[in-house]
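Note that one protein chain is taken out, while the other chains of the complex remain in position.
Let's look at subunit A:
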């Protein structure tokens, strides 16, 4: 993975006596102290992070945490007080006016919380705005805009005005406007926050679908942790202008950096982010090509369980045998397990969210087998582990 976007020591101070405020900040004074003695507000303090090519990077925080200031410093809608923003290694903060326009025109596009569509322009002209600014000729920009609108699922609204569309549709236009520009970086400022919950979920799905094909580098601002966990490849949590923690959704959930993050994740619906691989445990298994009924029995006795999973030499999953059947084989002095293998075991992939398998887990007695695409047995999911994970306890083998 290469870093598409790098932010180094980025700081923003609002107010008049900025040099004084910077000194105080360097001396380690708190935001409140700086406001009191210099009359300046620290928006963002010494932020450092990287966004990789093709990832969705969610900047998460409550209002006043500096996340909006942060995203606006990336395209310099707000001028940073100090620090650097690098895109493909090029430092944005040192660009002159014209170079900055070029970067804004070609490298990144922004999607806004309240859509920010131009009310005097039709949907197609709104979508074409970025191209129009760049001087793309009319036929080409209309074609590209039309394609972008199709991409976000808006057919036949080309000549309507924004006020004639619902909120969800308007934000699709906002997204299409950004996509039409074909820039590699999308800056999405609370893009779905103004939508109702159902529309928001649709748009999140839509964004994930689009991202599968487009592989944009997306910086997404959100105040909603569920949204962040749902769409983010990585999440950065901000508080009072400072970065509290950066990590994958799993890292955030399993290793919260401090009390603040912990309080945040307390009320997250864990079933939405935990996948089968998070809750699976190591299975006890026998190799059908090698082991007979006696070995299978021994494994069960050793582990105090009543059934054991069966794989072949390539560790491909075959099925499960239970103790009573194995006992009868031993009595009949059989050497092979083949005749008693139950093959109707539910299987799932390691990436499946737990929500999708919850119902089956609670209704079938046999634990799920987790297999990869080559059908190799990776682990099994037992009911207790799922419940433990949802309730926030450590997932361990002993459950």
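Worth pointing out:
Quick note on the criterion: contacts are C-beta pairs under 8 Å (C-beta built on N, C-alpha and C of every residue); 3 or more make two chains touch, one makes a residue touch a chain; residues count from 1.
Keep this in mind: contacts and distances are computed from a predicted model.
Of the candidates "Energy-coupling factor transport system ATP-binding protein", "Beta-ketoacyl synthase-like N-terminal domain-containing protein", "Glycine/betaine ABC transporter permease" or "Heme exporter protein C", the chain left out of this view carries the UniProt protein name "Glycine/betaine ABC transporter permease".
Check A:28, A:119 or A:156 against the missing chain and you find that the one touching it is A:119. The chain not shown here is touched by just one of A:73, A:110 or A:381, and that residue is A:110. Among A:130, A:232 or A:293, only A:130 touches the chain that is left out of the view.
When the full complex is taken into account, the listed residue touching the unshown chain is A:101, out of A:32, A:62, A:101 or A:305. Of the residues in subunit A, those that touch the hidden partner chain are 72, 75, 77, 100-106, 108-110, 112-114, 116-120, 129-130, 132-134, 161, 163-164, 177, 181, 187.
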